[in-house]
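One protein chain is absent from this view; the other protein chains keep their places.
Order of writing sets the chain letters: A, B and C. Residues in each chain are counted from 1.
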Amino acid sequence: MTADLNKYSVRTDLALEAREMAQPDIHVPLPGVEEHVENAAGIKVTNLNVYNEEGSRAMGRVQGRYLTLEVPALRKKDSDLQDRVATKFAQLFEKYLIDAGVKSTDKVLIVGLGNSNVTPDALGPMVVENILVTRHYFELVPEQVSPGYRQVSAVAPGVLGTTGIESSEIVHAIVEKTRPDVIIAIDALASKALERVNTTIQVADIGIHPGSGIGNKRKGLTQEILGIPCIAIGVPTVCYASTIVNNAIELMKEHFKHENVKSRDVIGLLDEVSEQERLQLVKEVLEPLGHDVIVTPKEVDEFIEDMANIIASGLNAALHEAVDTNNVAAYTH
Amino acid sequence: MTADLNKYSVRTDLALEAREMAQPDIHVPLPGVEEHVENAAGIKVTNLNVYNEEGSRAMGRVQGRYLTLEVPALRKKDSDLQDRVATKFAQLFEKYLIDAGVKSTDKVLIVGLGNSNVTPDALGPMVVENILVTRHYFELVPEQVSPGYRQVSAVAPGVLGTTGIESSEIVHAIVEKTRPDVIIAIDALASKALERVNTTIQVADIGIHPGSGIGNKRKGLTQEILGIPCIAIGVPTVCYASTIVNNAIELMKEHFKHENVKSRDVIGLLDEVSEQERLQLVKEVLEPLGHDVIVTPKEVDEFIEDMANIIASGLNAALHEAVDTNNVAAYTH
Amino acid sequence: MTADLNKYSVRTDLALEAREMAQPDIHVPLPGVEEHVENAAGIKVTNLNVYNEEGSRAMGRVQGRYLTLEVPALRKKDSDLQDRVATKFAQLFEKYLIDAGVKSTDKVLIVGLGNSNVTPDALGPMVVENILVTRHYFELVPEQVSPGYRQVSAVAPGVLGTTGIESSEIVHAIVEKTRPDVIIAIDALASKALERVNTTIQVADIGIHPGSGIGNKRKGLTQEILGIPCIAIGVPTVCYASTIVNNAIELMKEHFKHENVKSRDVIGLLDEVSEQERLQLVKEVLEPLGHDVIVTPKEVDEFIEDMANIIASGLNAALHEAVDTNNVAAYTH
Partner (left out) sequence: MTADLNKYSVRTDLALEAREMAQPDIHVPLPGVEEHVENAAGIKVTNLNVYNEEGSRAMGRVQGRYLTLEVPALRKKDSDLQDRVATKFAQLFEKYLIDAGVKSTDKVLIVGLGNSNVTPDALGPMVVENILVTRHYFELVPEQVSPGYRQVSAVAPGVLGTTGIESSEIVHAIVEKTRPDVIIAIDALASKALERVNTTIQVADIGIHPGSGIGNKRKGLTQEILGIPCIAIGVPTVCYASTIVNNAIELMKEHFKHENVKSRDVIGLLDEVSEQERLQLVKEVLEPLGHDVIVTPKEVDEFIEDMANIIASGLNAALHEAVDTNNVAAYTH
């Protein structure tokens, strides 16, 4: 099974979840994968470094560094927590850029992928609306630009169904014309676990790959295609119904294990097949009945707006030295 | 178990689904329930008349007439089908009103329940925006009102979290002030089956009961409270994650039955417990993990807008003789 | 000419402008009107107390206390200034309430007048969305309400064209049902001067009168009607084209005066007629040509959102002691 098929079949865009599926026991290290987890003040930060082919095969992911923030309480509309997450994200992302070799003077193009008319897919365009863009000042009045700012531009290229053009083609064209040094692409993702939806931010230096995100891209945004590094920021905003069911059965297995019940008795053969096979079964049952739709939490409007604010204010602080990483929220609305 | 607890535990607001759970075999009649199903041109119409206490207990629903339209293809963005559904709904609803003893001159107050800022809960307010209101003409320039129109007013009372006032209190106050003869309340509902979400319309002459709909009302809108008949129009726009899982296991049972596999082997004890008990189990597993959220399909923005148009144009045609029931779509936008 | 006709003909809802027209010379006091102006940090605060019948006739306004904040720089998208204005407004409004005899335990109903689908008329509904409502906590869990909060509820009753019911009827009904001690009604107004549009806030203890605001109300919200005090908060968001023209001719007169040119030479007879007569002339010319429309600045979306935030955060701080009047912005989004 190739990495890509694997990823598709489990229907998650999170490296964290791919790791869980490759090896559910968190204490057993995966070969070719460096892992570091820290947990403070309600924010869990996981660094996964998939550094060789073996790690890539084991995880079903391309090689790269995956930084993930998980904040289960984010859905509780706590604006103090939101400010803390934005600040933490800004600090981590600033460091991530340095580690990725991005210089403080490098020109950045922010790309907000997705469809602004489909709320769970609108994260990217909404982030773009709150980005502090500066490129035009550098172009038009360079002498008036204060120190501490770098050149930032931002576009929301739309989706194929609305434009008739692959978003990657549009981005490629703009890159050739405006010559940024690095791309930061924001996209809505699919998760296999409902509790990660709208509570998780993933950063990866691997760009955007075909079939990832919730918008069914056919062409990617990668260094190979664009000629410059592309860092992807993703937030899971949806789940497949089949994945919810499959995941629930997995949780039931765990549940019985803790309660010392033989899960074989309770959930029968479902207990014995692999997660992949079980998912296949669930899909076979649900799809013909129109049940395997992609779903999002009821409160999607507010969640997406909050997440877009966190990411935009985090980016504004991480990208411009003049923007205080301790007070990131002041620059968005 | 009381009717109300029963309803809550299965987490569906559809009488159709309550009937399915009370007696999965469609050919076995329920005592105290009259049933009539017809199916034409992709629109399935079910009439359930819960006419005595026995039927009410069996179904776990209050007595009343439940009219349900199911249109599985509605999610496919077919605007011709939408027009046909609006027309069919208008014709059925016109007849429903007559059967309910509503006269063509009776004054109607349309109530759009729900929160206009939460898309899956915004159906009611969105319908209100497209209602052809006429009451003010009758009040201010009665001599200029053309024949074929009746007095219609429409309000969206908001939700408790935004107003600090129960929506039922606001409606009650407006009823006392403006003295309509009948209320038609539109609300977003929960279904137990994802494929019914945004493809189903339920009409019931029982008003709105506490705990129904997706907005957690504490007080209802019923003839007892308001003193006038209240007809509820509901569309399921969400499912509980636990219900999706539970329903999927049910579907897997059916699936294996058709394939002549002993489902006991495949899904173990889950096969043997009742639907209620299994749901209880699923909820116990999912809730502590934050998995039992309420979800809605990803395309919620478009689905809700389409449904609101269908219902508003259907109501406009059903309520005013001067509005052609064969061309209902022309009056909304 | 009655006060009301007078007001209509000049097409302003601002007492400040009525005063200017009654007596353009700011140093000549009006009989029956107390006046106090202060100007600090870009915020001009005017208190007009129309305390007897003579003052009312002179101004063409009902008796009452008119508090006006003018902040010309508000349109410049300065978020620091916005915070300062919200804070100043909160402090002034807190004092205004005390002077009006409103006690800190009095129950408040906020009424957001206007049409949420017409941006320049959406101020009221937008304020309501950002109000910290608490009444339901007092009703449902009174023992859990922290000290420093009072009972606040908030409704947006919609407009006659959408509901078929006068907004005043809806408010009256809700008042009878929920028994608040005082009403605070927010409404969009018309100004005669474009530079006051979206830069001015007027507070008046006179309620809402028929024909005021931009939504053409036929019935008012006043203590006489409602039985409780009604404080109106208004922001001019529109001008009539005829008023813009008329005002411009007035400004040209002033301009020439300063330049020692005889304005009679420049603008002819227009110089000699009264402002009323000239406006009549302008309207006669513009109306048949479809030119006398009501206009709003191009940036209306942002202005209205900013103003709604200022007023909502100011109200939240003024109404609840527990909300810090020095950090008012934190409670809205």
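Quick note on the criterion: a residue touches a chain if its C-beta (ideal position, glycine included) is under 8 Å from a C-beta of that chain, and two chains touch if they have at least 3 such contacts.
If you're wondering where the values come from, they're calculated on a predicted model, not measured in any experiment.
J.: Please pick, from C:A100, C:V118 or C:V145, the residue that touches the omitted chain in the full complex.
T.: Residue touching the absent chain, from the options given: C:V118.
J.: Among A:M21, A:V45 or A:V155, exactly one should touch the missing chain; which is it?
T.: Here the residue in touch with the unshown chain is A:V155.
J.: Just name the one of A:L30, A:I174 or A:L289 that touches the chain not displayed here.
T.: Missing-chain contact among the listed residues: A:I174.
J.: Spell out the interface residues on subunit C facing the chain that's missing from view.
T.: Within subunit C, the residues touching the omitted chain are 72, 117-121, 193-195, 197, 214, 238-239, 241-242, 244-245, 247-249, 251-252, 255, 263-271, 281-282, 284-286, 289-291, 293-302.
J.: For subunit A, which residues lie in contact with the unshown chain of the complex?
T.: 117, 128-129, 133-136, 140, 151-158, 160-166, 169-170, 172-174, 176-178, 218
The working rule: only the chains that are shown with their structure count from here on.
J.: How many Å are there between the centre of subunit A and the centre of subunit C, using C-alpha atoms for each centre?
T.: 46
J.: Just give me the whole-number Å value for how far the CA centre of subunit B lies from that of subunit C.
T.: Comparing mean C-alpha positions, subunit C is 42 Å from subunit B.
J.: Could you work out how far the Cα centre of subunit A sits from that of subunit B, in whole Å?
T.: 36
J.: Mark out which residues of subunit B touch at least two other chains, giving numbers and ranges.
T.: Residues 117 of subunit B each touch two or more of the other chains.
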